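With one protein chain withheld, the remaining protein chains of the complex are depicted in position.
Residue numbering begins at 1 within each chain, and the chains themselves are lettered A and B in the order written.
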Amino acid sequence: MHVEVRGLNKRFGEFQAVSNVEFTIGKGQLIGLLGPSGGGKTSILRMLAGLESPDSGDILFHGRKVNGLPPQERGIGFVFQNYALFKHMTVAQNIAFGLEVKKWPKAKIKERIAELVELTGLVGFEKRYPHQLSGGQRQRVAFARALAPEPQLLLLDEPFAAIDAKIRHELRSWLREMIDRLGITSIFVTHDQDEAIEVADQIMIINKGRLEQKGTPREIYQDPQTPFVASFIGESTLIEDIGQLRGFADAAALGGTKGLVRPEYVEVGRANEFALLSATETGTVSHIHFRGSEWLVEVKIGDIKLTTYRSLEKPALHPGEEVHVLVHRAYLFNETDSWVTENRLKVDPLPVHI
Amino acid sequence: MTNLLQSRWWSWGFRSAVMLYFVVLIVLPILGIYGQSFSDGWPQLVHNLSDTLAWQAVLLTIKLAVIATLINVLIGTMAGWVLIRYRFPGRQLLNSMVDLPFALPTAVVGLMIMLLLGPRGAVGQWAEEAGISILFHEPAIVVAMVFVTFPFVIRAVQPLLEEMDASEEEAAYTMGASKAKTFFRVLLPAMLPGILSGAMLAFSRALAEFGAVVLVAGNIPGRTLVASVYIFGQIESDNPAGAAAVSVLLLTLSFLILWLVGYVQARRMGR
């Protein structure tokens, strides 16, 4: 289903939950609504579902306005955060509910249940009650129940929040695969950026009721459009006076410019590990943490603290050691603008032509 | 709320009807009785209340209700404790019997106590030989009040004991506290909110009790006439204003208690 939202606003009392949100979603896409808790993601989802009505703005499905349409008639599947399974019904009865309400013939219902039980890997669990299932199984029942009436849009509210970390991973790729196979337009809400980046075709970053940026995970990661997105995605260090860092002096020329530096923008090592020492700063290692697959290194350059990763293959560094630090790039912003800048000194100042 | 467009008028009418029923059945009568007692102004209300018999009835009721509540606090706490903490034959039966006073009609309760304490009953005969008069005197009223309010303290204490962690008690023992000390320093404070709210509900019910009391009290004005029976008497003798005055006094007291119970419970939840 093609979904379009124009100028959406919603207040709860004094609290502006959603302000002026606009977006379009193409058919068959899997969209992740990502943002901090209480940022308005769930409110947007609930308005799409019709469970909440917008104060102003339009919601269009296939170009048709559906604001006045009750949730029953929107043809949407909804997976709730805690699944909201009917606890007095078996798995099969839960799945059948939406079909019975729509008065499907008995034989067809039976067929559809069998199909969905197969699809979600719940064969043999049809007669169980929700309290007899594990978290992951409940999640899949909720998914099957939402899909049963063949909705054109699937909405998922924090679908993995209540599941242990280990199964969550498995379930994520299962869901991705399932949605690919069905080709159904889907929107899911999450506050976990790994989840959004791993699963979604497109991510919408929502903060304080506003849509900060919409784009593919790669675009969001590499080209953040607002300081919030830059600081929210990945781990980053805010540097108040970016001019202090070697290679970013130009930036200081513009007053009030601040910078965000991600660990993967930073390289740290001994003098012999760098080709261009002139581009590096000298700093002191303040802490190192073993992270299994790599070292997490904290270095201090003057009063700036940066974090970065270092391969286990390289010689180990020690706290207190003097090291060289190369900052490849930084995300810069001031009150009016934001942009990504490469380290100016990284390019050899005196290229030697052979 | 969903198919609003189709059935807006229906659901609006429906809601209003239900809310109207609520207001008319509960709020209106209560406002009515306050209105009635204030309708002739303060002086008349004070005059109605300053009737010696009215005062004596209210004071007597409060006195006896306090005694009954204290008795219930003692035996209720003990019974609640025994029923939760100990496993013994017949426990389930006793636990079910706790609700009996709620289920039995109060008039039947009155009759039962009257027969039991009367001159033909065993207790009555014994009391008569000992020179104590029970039936149609204050002790009988207290017994009736204790009976009808019996479940309150038990039912309020039980859930607290149930949810209490045994480790708290054990921790006290490991720190060398004696049994008595553990009881007074650890267990009793944990039960106290339940005991208090149970006691207040029991007190409020004892103040209001009519059926069980009217049959055993003898209803001698100034001596064994309790407030609810006084009100009944005033209604029978066609003096609704006098009845309303005492009612308002009693009601205000009960509402205060109810509010206090709610307050205590809200504070417990807030913790």
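Simple rule for what comes next: a residue touches a chain if its C-beta (ideal position, glycine included) is under 8 Å from a C-beta of that chain, and two chains touch if they have at least 3 such contacts.
Simple rule for what comes next: contacts and distances are computed from a predicted model.
Between the names "Sulfate ABC transporter permease subunit", "Phenylacetate-CoA oxygenase subunit PaaI", "Probable glycine dehydrogenase (decarboxylating) subunit 2" or "PTS EIIB type-2 domain-containing protein", the one given in UniProt for the chain missing from this structure view is "Sulfate ABC transporter permease subunit".
Across B:Gly90, B:Gly131, B:Gly176 or B:Pro189, the single residue that touches the chain missing here is B:Gly90.
Among B:Leu53, B:Val66 or B:Leu115, the one in contact with the hidden chain is B:Leu115. Only one residue from B:Ile67, B:Met164, B:Leu192 or B:Leu251 touches the chain missing from this view: B:Leu251.
Of the listed positions B:Leu104, B:Leu161, B:Ala177 or B:Val264, the one in contact with the omitted chain in the full complex is B:Leu104. Contact residues of chain A toward the unshown chain are 49, 51, 70-73, 76-78, 80, 82, 84-88, 97-98, 101-102, 145-146, 148-149.
Although one chain is not displayed, chain B still touches it through residues 1-3, 15, 18-19, 21-22, 25-30, 32-33, 36, 75, 78-79, 81-83, 86, 88, 90, 94, 96-97, 99-116, 121, 146-147, 150, 204, 207-211, 214-215, 228-229, 231-232, 235, 240, 243-244, 247, 250-251, 254-255, 257-258, 262.
In the analysis below, only the chains that are shown with their structure count from here on.
Rounded to whole angstrom, the centroid-to-centroid distance between chain A and chain B, based on C-alpha atoms, equals 58 Å.
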